[in-house]
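For chain A:
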Amino acid sequence: MAEEFEPKIVAFLCKWCSSAGSDMAGVSRMEYPPNVVPIQVMCSGSVSPLYIFSAFNKGADGVLVSGCHPGDCHYIKGNYYARRRIHLVKKLLEFIGLEPQRFQMSWVSAAEATKYTQVIKEFVKELKPLGPQTKLRRNP
Partner candidate 1 sequence: MDHNVYIPKLAKIIQIKEEVGGARAIKTFRTVFTNGHGFDHRCGQCAMLSVFGKGESMISISSSPLVKDYLQFSILKMGRVTSALHEMEVGDLIGIRGPYGNGFPLDRWKGKKLLFIGGGIGLAPIWSVLQTALANKGEYGDLTLIYGARTSKDIVFKEELADLKNKMTVFLSIDVAEPGWEEFVGFVPQNVLDKKPAPANTIAITCGPPIMIKFVIKALKDLTFEDQQIYTTVENKMKCGIGKCGRCNIGLHYVCKDGPVYSWAELKRLPQEY
Partner candidate 2 sequence: MAKIEDLKEEARKLLREGKIKYIIGYGTGSNGWMAGPVFIKNPEDVDKLVWDPTCVHNLSRFLVDEKRRKAREKQPDKRPVGIFVKGCDSRAIVVLLQEKFIERNDVYILGISCENGGVVDEHKLTRKLKGEKPKKIELSDNGQFVVTTGNGKVEFPVGELLAERCLECQANFPVISDILSGEKTKRPPEKPFGSIEKMERLSQADRWRFWKEQLNKCIRCYACRSVCPMCYCDECVVDSINLAVSADTTAEEKANKVKWVQRSAESSENFVYHFVRAIHLAGRCIDCGECERACPLDIPIRFLNKKLEKEAKELFGYEVGFDPAQPSLISSFKDEDPGDFIR
């Protein structure tokens, strides 16, 4: 059986919500694909577009930015700033022809362990048919 393509996802998880949500999923022994390389950030608002482009440049097949639901942000406004900035990054990447499925954003609160596993499962399912990301990747 040909070795099935396993996408590598770089996920920027906000420490207060999404990262806590993913910990909750782990503590509760929930099953979900191990494709995610989590990077914990203080707030989704602190995710610079440069991190996202750099992740694709270094070979990420998918990038996820996950933060608190609007209103839950520990710093009140971080996720609102993120919503605008990440939306612009998504539009730019689509404009130059990167598959839109490769770059996602989600709201996952500290209690939503199941949603976290759902987001990852869906993401992996969407990435598999696309194959490895070779467009923005730095060729070794």
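These made the cut because all candidates are chains of the complex that A comes from, given by their letters.
Convention: a residue touches a chain if its C-beta (ideal position, glycine included) is under 8 Å from a C-beta of that chain, and two chains touch if they have at least 3 such contacts; residues count from 1.
Predicted model only: the values in this text are computed from it and were never measured.
Visitor: Given the complex, what touches chain A, 1 or 2?
Guide: Among 1 or 2, only candidate 2 touches chain A here.
Visitor: Considering only the defined contacts, which chain A positions touch candidate 2 in the complex?
Guide: 49-50, 53-54, 57, 70, 77, 80-81, 83-85, 87-99, 104-107, 119, 122, 135-139
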